[in-house]
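Only a single protein chain was left out; the remaining protein chains are all shown in position.
Chain naming follows the written order as A and B, and within any one chain the residues start at number 1.
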Amino acid sequence: MTEKTLRKGNEALAEGAIRAGARFFAGYPITPQNEVPEYMSAYMADAGGAFVQAESEVAAINMVYGAAATGTRSMTSSSSPGISLKQEGITYLASADLPCLIVNVMRGGPGLGSISGAQGDYFQATRGGGNGDYRVLVLAPNSVEELGNFPKLGFELAEKYRIPCMILADGILGQMMESMSFNFDPVDPNQLGKMQWAVDIEKNGRPKNKVFSYKGDNLIADVVERAKRYGLIEKTEARYEERNTEDCDVLLVAYGLSSRACLEAVNKAQEEGLKVGLFRPITLWPFPSKRLAELAQKTKAILTVEQSLGQLVQDVKLAVNGKTPVYLNAYPAGGQPDGESILTAVRSCLNGGKEGLFDLQAHAADFAYECKRDASLGMQGDCKGGK
Amino acid sequence: MTILAKKPQSLTDIPMHYCPGCGHGIVHRLMAEAFDELKIADRVIGVAPVGCAVFADDYFACDMVQGAHGRGPAIATGIKRSKPQAVVFSYQGDGDLASIGMAEIVHAAVRSENITVIFINNAIYGMTGGQMAPTTLVGQVATTAPKGRDPKLQGWPINMCEMLSQITGAKYLERVAVDTPQHVMAAKKAIKKAFENQVKGVGFSMVEVLSQCPTNWHASVDQALEFVRTQMMPQYPLGVFKNEEAK
Partner (left out) sequence: MYQGIRIAGFGGQGVVSAGILLAQAGVEDKKNASWLPSYGPEMRGGTANCSVVVTDGEVYTPIVSTPDTVIVMNEPSLPKFEPLIKKGGVLILNSSLINSRPTRTDIQVICVPCNQIAEELGMARIANLVALGAFIKVTGAVSLDSVADAMKKVYKRAKPEMLELNKKALQAGYDFVK
């Protein structure tokens, strides 16, 4: 334990990662996570590790692939469009069973989007943007303190299950300063012991180690075998936080920064005599479905609050499985919830109103759209020459 | 009984899958001989590519990593920076290195990563079945250039050694071939030097090997060797393009 200090989220994350034993970092500049590579460039070498500013996000994640293959605690960080580029490497890391840490300090999307903090990458993180049947363990901090402490948890889980771990943070979490403390003593990676599977020097007669992604004829067995680990993770590693969940009429579900606005709503609701609780998934995969399903039976309505357009709500609905009505209060593309805006939606849940509740089809109710082409061009020009 | 020749210890006993007449097997052997002779076998870590050499991780006795297409130099960077005592190589084909992995190879050279790159240039995509490579010759037929490579549509072949020689961080660049015993001997020397460089800390070293692909060239082995000499060498002259020793 350290005393509470004021730290910027991205710097707490970087310092937390070095303390957690990260000894390889590769990254590429992108807002709003630039403080992470900047911090690493200043302090990683002193810690005995390596920092590389890569030529691209694609190269960065593949450098992590190489470093992770040696058993080194390795990581990269980026923001949304950069994470899209890393998907190739992430699916390879998953297929090669390499533990590593990937940080996404999310910004507005799709595309280049904006640099505002957002939560639009929930699907990308939990469903995977890469090819094939694989999972990434996703941790969603909601404070600078968690940002600083999750790298250690992330590395430990990643190594325990030989799986890439992602920290999914909001842009604002990375940019804000907050009082925080580290809840662990610095880890000396030299004391951790060697990974038996890692490529290394000095084989000393052991059989050769191979880290590889092409499984050929063994692929089915390989994927089925890995799925057992996924099952174990789902069974044992789901993490969440609850507030006022035992006796509430409306249960809010939110992760990351949104959950803090929800907390404001929970407290304000009490002043109004409304019974509102909060369920905050800390792991997004594995999603804490079991506990949410239990809570769903005790509440009248569930309101998902997310800074995206109906992504988290899908996991909520899967968990609740129709037992309780599930509503959505959405703030996509950099929109920010606050206690009051959430409470508006809470009231709608209770009184059958619509204000604050997002429904895609209702949203499009009076909207007509026609795909128009200029027919006058017809079969002119080059088209005629075709065979 | 006198042993005149034997398999290098740095190769495994797994039979290679390469086609008859292919150059990959020769280059694997030359590399393995270099590991044995330089006594670095215990600290070599290799990166196998996507392409015909995807199974190279089976053939070398050292620890091996097999990664994504074109990313070998980035993966090798991660390994080398994490294990500076390791001797790290990236083994790549022409599509891998000169097309999809162009950024990775250029920037590994820019950073002068102290790694060894073995670049097999056979002017064709082999594993995927004979598509046009960035190094395919003008007029050379490929499955995606059925009328032959037309510079108006597909541009000209790319000369990697010449291009990388402009980069300060590239310290050793040599182009060799494996079409004749003499050229194989020269290739061995170049490959060995590229690994010696790494041991000495010279920096980025790459050996480009002109190799034959009878299968996808639809040629007999003899015709393929002839193609290397008469068609490839004029476009890709053999020689040393950069040779800087450590300061």
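Basically, contacts are C-beta pairs under 8 Å (C-beta built on N, C-alpha and C of every residue); 3 or more make two chains touch, one makes a residue touch a chain.
These figures come from a predicted structure and were not determined experimentally.
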| item | value |
| --- | --- |
| Visible contact partners (per top-of-document touch definition) of the missing chain | A |
| Of A:A261, A:L284, A:V320 or A:C349, the one touching the omitted chain in the full complex | A:A261 |
| Which of A:T5, A:S84, A:N183 or A:Q314 contacts the chain that the document leaves out | A:T5 |
| Touching residue (missing chain; options A:G66, A:G82 or A:G339) | A:G339 |
| Those residues of subunit A which, in the complete complex, touch the missing chain | 4-6, 31-32, 115-116, 144, 172, 175-179, 257, 260-261, 263-264, 336-340 |
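One rule holds in what follows: only the chains that are shown with their structure count from here on.
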| item | value |
| --- | --- |
| Rounded Å distance, subunit A centre to subunit B centre (Cα mean) | 39 |
| Of all residues in subunit B, those that touch subunit A in their complex | 12, 42-43, 45, 47-48, 50, 54-55, 57-58, 61-68, 71, 74-83, 85-86, 103-104, 106-107, 110-111 |
| Touching residues on subunit A, where the partner in the complex is subunit B | 23-24, 26, 50, 52, 54-56, 58-60, 62-70, 72, 74, 88-89, 92, 96, 199-204, 208-214 |
